[in-house]
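Contents: one structure, followed by commentary.
Every protein chain of the complex appears in place save one, which is left out.
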Amino acid sequence: MKCRRSRGYTRVTESVGSLLEVRNVSKYFGGLAAVSDVSFDVSEGEIVGLIGPNGAGKSTMFNLISGFLPVDSGKIIYAGREITGLKAHAVARLGIGRAFQAPTLFMNLSVFENVFNGFHLRYQKSSWKSFFHTKGALEEEKQARSSVMEILEFMGLARTKHVQARNLPHGHQKVLGVCVAMAIKPSLLLLDEPLSGMHPEEAATMGEIINNIRSSGVTIILVEHNVGAVMRLCNRIVVLTQGRKIAEGAPKEIAENQEVIEAYLGTDDEEEID
Amino acid sequence: MTVELVVQLLVNGLSIGMIYVLVASGLILLLGVVRIFNFAHGEYYMLGAFVTYGMCQLLHVNFFLSIAIAMVAISVLGIFSYRLIFQHMRGDILLCTGASIGLSMMLQRGALLGFGTQQRGLHPPVSGSLAIGPVDLPSEKVVAIILCIAIMAGLYVLLMRTKVGKAMRAVKVDNEVASLQGINTNRIYLVVFTTGCALAAMAGGIIAPVFSVTPTMGNVILLKCLMVLMVGGMESMIGGVIGGVVVGLITSFGTFYLGALSEVLLFAVIGVILVFKPGGLFGEAH
Partner (left out) sequence: MSITRATKKRVLGLGVLFVVLALLPTVVKSPYYMHLVIMTCDNIILGLSFSLLYSTGLLTMAAGAFWGIGAYTSALLVMKAGLSFWIALPLSGVCAALVGLGIGSIIARIPGIAFLIQTMIISLIIPEVVGYSDFLGSWGGLLGIPGPSSIGPLRFIGKTPYYYLIVVLLMLNVLAFVALYSSRVGRAWRSIRVNAQLAETLGINLHWYRLLAFIISSASAGLAGSFYAHYFQALEPGMFTAFKSINVQIFAILGGLNYYIVGPAVGAAIMTFVPELLRVGREIEPVITGAVLILLVIFLPGGVLSLRERLGSFSWRLAKRAGSDEVPAEPGLHTGD
């Protein structure tokens, strides 16, 4: 697995095995197992959906992969390198990006500034040079600014670039969250319920964005309640229930899997199947 | 190091420790449920002590009744403080800190100007000493310990068995969900705040016969309570109890063997705890 480094951030270029390997990962809260002995792989270029009824452990799984929670047992391997136990910032620096379910933004800053923050931290040559505002630092800033515009245009937010994040409608905020996550040029992107709270049109736009991101070479793992969207977008689906994996496979297989159907019908869970 | 000495220090440590527990419990409730921090909490303790002193020593009211009166008086003050000041700043550390420090300055200085600096002593309701085995225990300290334990037991019952208590715990866990369940969160915040003040006032009253009553006694208790929170964790009642006892015992033994350096010892102990458990013994690291 070849990794090209760019100022502390790693970008995967060639793949032999899986991009992400989750091996027998468990996480307990008190006595309760939020995630219990879960294993799955994600190959480069896939969009993998992580679904399951409420409380299945999907968000916990994301927190474990992205380093926000420590693993109790098991391993997580990314691009051939074990990342179990790494803190969130270290995981991000290795090229795993994350968007949160609730819009997680720098609310007081503009759309442009939000994404710029992500870039700035990535590309800035060194603190000293920016401290003294050298020409090199200024060049870099110009570059970063144009890269930010690239992302905004790619995601369709270019026109609102000066709007303060807190004044954006919910749907745009979610898209902005994805933009910011993309600013660190991740190889793997974790999207936590990107479609939640969106109108059908917004959801369709987000679906398009997700596909475009995958086409640009980024692998995606998606947690979603909107089972229909998951079926449409994902190559493979992993189903969790009460912390355990109960099924894994192509959308069609999952749709016909008895256990999965029971898991969903067994709870009073509300799903939308378009 | 005789048995008698150890027992004396133990009783001493437990008596002040239980006081710390009472006062710290108030702070823990405030932090956990109402989500504010009140740096003037020590002043409620101090005022509770003064009211108790005034009632008991000057007006010759029964000691226990005096404490009850102090509790009520300070609760009223608490209601005013909450409605006028703290209600608007739940969740905001900066505003809470600023306002409560301001309140603390006003109350403390006001008490200094009003009551003067002399130390006042309250004659203990039960005097003399209690003989247990070969050891003579100062009875006012034993009374203090017993009273504190009783109040903590009452607090436990309140939190675990009564409707109000369950509502408080619900609000602590998730105030949005709690309000969806029909709990009047605003009223709960007020009740909890007032309970916290009452606890502090009670502690002040209970300790009045044991140690002297001065306008600056709030400072010491606040420092000790901050330490209790750091040792035990800021939102855990169990942490408060254990933390209070630990701090009390270290203070007692430390002061005897090390004099004023006992504070430094406490500080060092806290430092060590924080290295391994940044949130305190029973706190969360995040």
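Letters are used for the chains, namely A and B, taken in the order the chains are written, and counting of residues starts over at 1 for each.
Assume contacts are C-beta pairs under 8 Å (C-beta built on N, C-alpha and C of every residue); 3 or more make two chains touch, one makes a residue touch a chain.
Nothing here was measured: the structure is a model prediction, and the numbers come from that model.
K.L.:
Which residue among A:180, A:209 or A:263 touches the omitted chain?
P.N.:
The one listed residue touching the chain not shown is A:180.
K.L.:
So which of B:88, B:161 or B:187 would be touching the chain we can't see?
P.N.:
Touching the chain that is not displayed is residue B:88.
K.L.:
Sort through B:3, B:65, B:106 or B:177 and give me the one touching the missing partner chain.
P.N.:
Of the candidates B:3, B:65, B:106 or B:177, B:106 is in touch with the missing chain.
K.L.:
Of the residues A:88, A:158, A:204 or A:255, which one touches the chain left out of the display?
P.N.:
Of all options in A:88, A:158, A:204 or A:255, contact with the hidden chain holds for A:88.
K.L.:
I need the residue numbers on chain A that touch the omitted chain, in ascending order.
P.N.:
Spelled out for chain A, the touching residues are 8-9, 66, 68, 87-90, 92-93, 97-98, 100, 104-110, 113, 117-118, 120-122, 124, 127, 130-133, 138, 141, 164, 180-181, 183-184.
K.L.:
Can you name the residues of chain B that touch the chain not displayed here?
P.N.:
31, 35-37, 85, 88-89, 91-95, 97-99, 101-106, 108-110, 113, 223, 226-227, 229-230, 234, 259-261, 263-264, 267, 270-271, 274-275, 278-279, 283, 285-286
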